[in-house]
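Here's the structure, in structure tokens; my notes come after.
One protein chain omitted, others in place.
Each chain gets a letter, A, B and C, in the order it is written, and its residues are counted from 1.
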Amino acid sequence: MKQLKWLGPFYYSLLALFLYLPILFLILFSFNDSVVLTFPLKGFTIRWYQQLLQTPELLAAFRNTLWVAVTSSFFATLLGAMAAIAISRYTFWGKRLFSSVATFPIVIPYLVLGVALLLFFNAIGIPLNLWTVGIGHVVINLPYAMLIIGARLAGFSANLEEASMDLGETYWGTLRRVTIPIIMPSLIAAFLSSFSTSFDEFALTFFLTGTKTTLPIYLYSQLRFPQRLPLAITVAAVVIVISSLLLILSEWLRHWGEKAYKA
Amino acid sequence: MEKFSVQLFDISKDFEETDSKQMFTAVNNITLDINQGEFFTMLGPSGCGKTTTLRLIAGFEVPTSGRILIQGKDSTGIPPYKRPVHTVFQNYALFPHMTVAQNVAYGLKVKRVPKTEQETRVAEALAMVHLSRLGNRMPAQLSGGEQQRVALARALVNNPEVLLLDEPLGALDLKLRKEMQWELKQLQQKLGITFIYVTHDQEEALTMSDRIAVLSEGNLIQVGTPDEIYNYPNSRFVAAFIGETNFLDVNLDKTEGFKAWCQIGGQTICAEHPDDLPLFPGKAIFAIRPEKIRLFAQNSQVKGEIAISAKITNRTFIGTDIRYVVILNDGQKLTTLTRLNGDAENVHFEIGDKIQVSFLEKDAFILTE
Amino acid sequence: MEKKRRVITLLSIPSIWLLLFFVLPFTIMLLFSIRETTFSPIFPPTLSHYIEFLTTPVYLRLLLSSAWIAFVTAVITILLAYPLAYYLIFHGGKHRLALLSFLILPAWTSYLLRVLAWKVILGSNGIINTFLLSLGLIDEGMPIFLYSQSAVIITLVYVWIPYAALPIFSTLERIDIKLIEASQDLGASPLRTFLRVTLPLSTPGLVSAFFFVFIPSLGEWVTPSLVGGADGIMYGNLVQTQFLRGLNWPMGTVMSTVLLLIVSVFTMLFNRHVTMKEMSALA
Partner (left out) sequence: MKLTSVFHLAVVFTLLALMLSACGGAADGEFVILEWAGYESEAYWEPYAEQYPDQPPSYSFFGDDAEAFAKAQSGFEFSVIHPCSSWWQLYVENGLVQPIDTSRLSNFDNLYPDLVALGNFNGQQYFLPWDWGYESMLVRSDLVPEMPTAWADLWDPQYAGHVSIFDSSEVAYVVAALTLDIDPYNASDADSEAIKQKLLELKPNLLNYWVDYTELSQMLAQGDIWIGANAWSDSYAILLDEGVEVEYLQPEEGRLGWVCGFGISANTTGASLDKAYAYLDAVLDTQSMANFGNEYYYGVASEEATKLLDPYIIELMDLEDPVAALNNTFFYQTISEDQRVVIEQIWTEVKAGQ
């Protein structure tokens, strides 16, 4: 067995290489002085990065993406928390039905979901725009938020909430003073997880977007235009950095959350 | 002042079982009066409904039927935060995100007690449970016993009319538990408030309580002082659950009110029902506690008492006592306890020895269930 | 009563939300499938699109081949992800979660661009070809693994590996190490211990990993249009075409409904075997 010790790390590195290779290429090409991505490389340039800041549509798409991601994550977290509290703390008629409907979006292909929402918005006459994208993102993120927050709620006894009410606090006061502070790490985790999904969501957004687009859709439309390809790649390189920071932050928060209430 | 602190009238609580969707009755038609300033214990095995009853009093559950009066006021639909009762939870339920002092101050803060008063009362409460120095710690940094005291202080600081304690000592080790039992009793006597205490530990119940209610499968079986419960159990369940009891199947040959005559080991014995219920001829249970049985050598004179011949089949030394198992000539077995007190009458028997079994008729009783 | 009121308050918004933006859209979708054409009224309803779907062999064939692609993708993904999760749980030390997160990180950058980068890597002029050419193993630049069904599978596997590792990871994490020790204590070899103890205990994670790869892969349309080439087209592309090119919404709806039915059946099977716990690990 001992001589096989290297196998695990080797396998891990291999997978890491497999998963990171395209990313490294994207970063490499973002500094390449050519509009087509082929070898050999043409020469070093930072002009794509300079162009980045001079492309208002790109910055607008970035702003839109942030707006959609923040808004939809907020609502997904809020609704997810409400649903999770109801499910984990109460018995009620139709509980099973409710929780299966609420988790069903996880297993529905985004294509079908996108189509259904598109038909719905068309039928009731809502023009497609960032709100429709945001609604779609809440629908797909709600079950994840619910599960993350539900896991946290299951991790501490309902006695804590009872103790608070026993000591004279109302139910809603208890939510504010006891429940929410304790599930805060999971609320943040749910928010970040929704945020990251929303940030790079393409398949669903594609159906629901109007004239104001999010970054993935903008990149897609730019990909149809060869001269803009390097710019798109540069955006990706920047996004990699930003999302790495976000991931590190969420990891850190999770560890922090786990440590804080080990009791 | 009301005579009764808490009164339950015909309380029932049904739950729907999550899997089978069947209704399950946790508490079945319980009627109870708990006196002002009393240390009242609800005792029973797990699943007997004692915790549910406590939660009904606290207001965490709403009874399916019946009424609850607290301090004479109908509290049936009142939410927990409007009741003058506070709870000490089995797992303490300390808020993990607050310090000890913040935990204790919680109830005062909710009631918007002025800051300075909060501080003094928290300090007093912590002093009362000997935790004055730990106010700034987080609950996770405390030992089990310390957490227990914080939970107590957190409830008591609000001057509740009734304190509900749900197996508060269950998680502590034996030595600490004994210590806390004594402290709790002292505290209750000093404060003079009603304690309603839930436990499955009969010894704890007997040592601490003014009165005990024994519950089984949602039913209230018996209520009484520790002495009454121990010496006059009204049912086989209570007799078996509290202390140790020998049960012999007998046939009542003759009855007279709550008195009955039956055959044990070929002798006719007269015993009474502990609750003075009328008895009728037929099958019944003869009960006697092991420590009430005395053993004599086969040939010694047993004067004025019942003497039944028997044989020793088992012998165990348990420090203060010797436990013998004897078999009567009709095949029934009895367990006996003989205290080792250097008494002259104390005779050592070996397995196989033929002996005589003796007891007082007043120590035996007849049960019908 | 008090509790009832709380439940109603807590559930009202999520329920209305789900009804409005999840249940209702799917109902409307179903109504489209019985229309004659995209903009014709619902009455009189017609089943002609369902009949057309069932009588057009290419649709069913493509559905089957998509199911096959999704199945193969799920199996390969699990085969690759299981050792990863196993290694991280049993030899990953306290940083195992961080190590796993590190592998998920690439998933946060634009999928389209990552696929584009793959096309450069695997293309005729890419590093692999250049390498093979220099070794004399091939004599002309060929886009290996591109524009074919296998390209779709490889790309999907690439996307799903870290996600598939998560539920396996979380079931393995919950296995009591004492069980494995007990098995070895009773004389079982490491392989036997793995086959008889570890593997069966991690089945829930495996099952949920399988469905979490299989179901989204079944509805894929982005990946096949990027790397599928002429043969790698999937069912999802047809659906997308019906809506965005052909403007044949009733037909697209019929096709989506069929997909939804299949997914629902799988989900029901899935719910029977796996609890929600594994799913929460996905997030």
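Here, a residue touches a chain if its C-beta (ideal position, glycine included) is under 8 Å from a C-beta of that chain, and two chains touch if they have at least 3 such contacts.
As the structure is a computational prediction, the values presented were derived from the model and not from experiment.
**Q** Under the definition given at the start, what are the shown partners of the omitted chain?
**A** Looking at the entire complex, the absent chain's contacts are A, C.
**Q** Among C:Leu146, C:Ile180 or C:Val258, which residue is in touch with the absent chain?
**A** C:Leu146
**Q** Among A:Leu7, A:Ile46, A:Ile126 or A:Leu249, which residue is in touch with the absent chain?
**A** Result: among the candidates, A:Ile126 touches the missing chain.
**Q** Which of these touches the unseen chain: C:Leu79, C:Leu179, C:Leu199 or C:Leu244?
**A** The single option touching the absent chain is C:Leu244.
**Q** Need a quick check: the contact residues on subunit A for the chain that isn't drawn.
**A** 34-38, 56-57, 122, 126-129, 131-132, 210-213, 221-229
**Q** May I ask you to list the residues on subunit C that touch the chain which is not drawn?
**A** Against the left-out chain, subunit C lists 1, 4-5, 8-9, 12-13, 16, 20, 38, 56, 58-59, 61-62, 116, 119-120, 123-126, 141, 143, 146-147, 225, 228-231, 233, 237-238, 241, 243-248.
Methods note: only the chains that are shown with their structure count from here on.
**Q** Nearest whole angstrom, what separates the Cα centre of subunit A from the Cα centre of subunit C?
**A** 17
**Q** Calculate how many whole Å lie between the centre of subunit B and the centre of subunit C, each centre taken as the average of the chain's C-alpha atoms.
**A** 58
**Q** Identify all positions of subunit B at which a residue touches two or more other chains, and write them in rising order.
**A** Counting only residues that touch two or more other chains, subunit B contributes 79.
**Q** Pull out every residue in subunit C that's touching 2 or more other chains.
**A** 2-3
**Q** Would you pull the subunit A residues touching subunit B in the complex into a rising list?
**A** For this pair, the touching residues of subunit A are 91, 156-157, 159-160, 162-171, 173, 177-178, 181-182, 260-263.
**Q** Within their complex, state which residues of subunit C touch subunit A.
**A** 2-4, 6-7, 10-11, 13-15, 17-18, 21-26, 28-29, 32, 80, 83-84, 87-88, 91, 97-99, 101-118, 120-121, 123, 125-127, 130, 158, 161-162, 190, 211-212, 215-216, 218-222, 236, 239-240, 243, 249, 252-253, 256, 259-260, 263, 266-267, 270-271, 276-277, 279-280, 282-283
**Q** Over in the complex, which subunit B residues touch subunit A? Could you list them?
**A** For this pair, the touching residues of subunit B are 16, 18, 58-60, 79-81, 85-87, 89-91, 93-97, 106-107, 110-111, 139-140, 154-155, 158.
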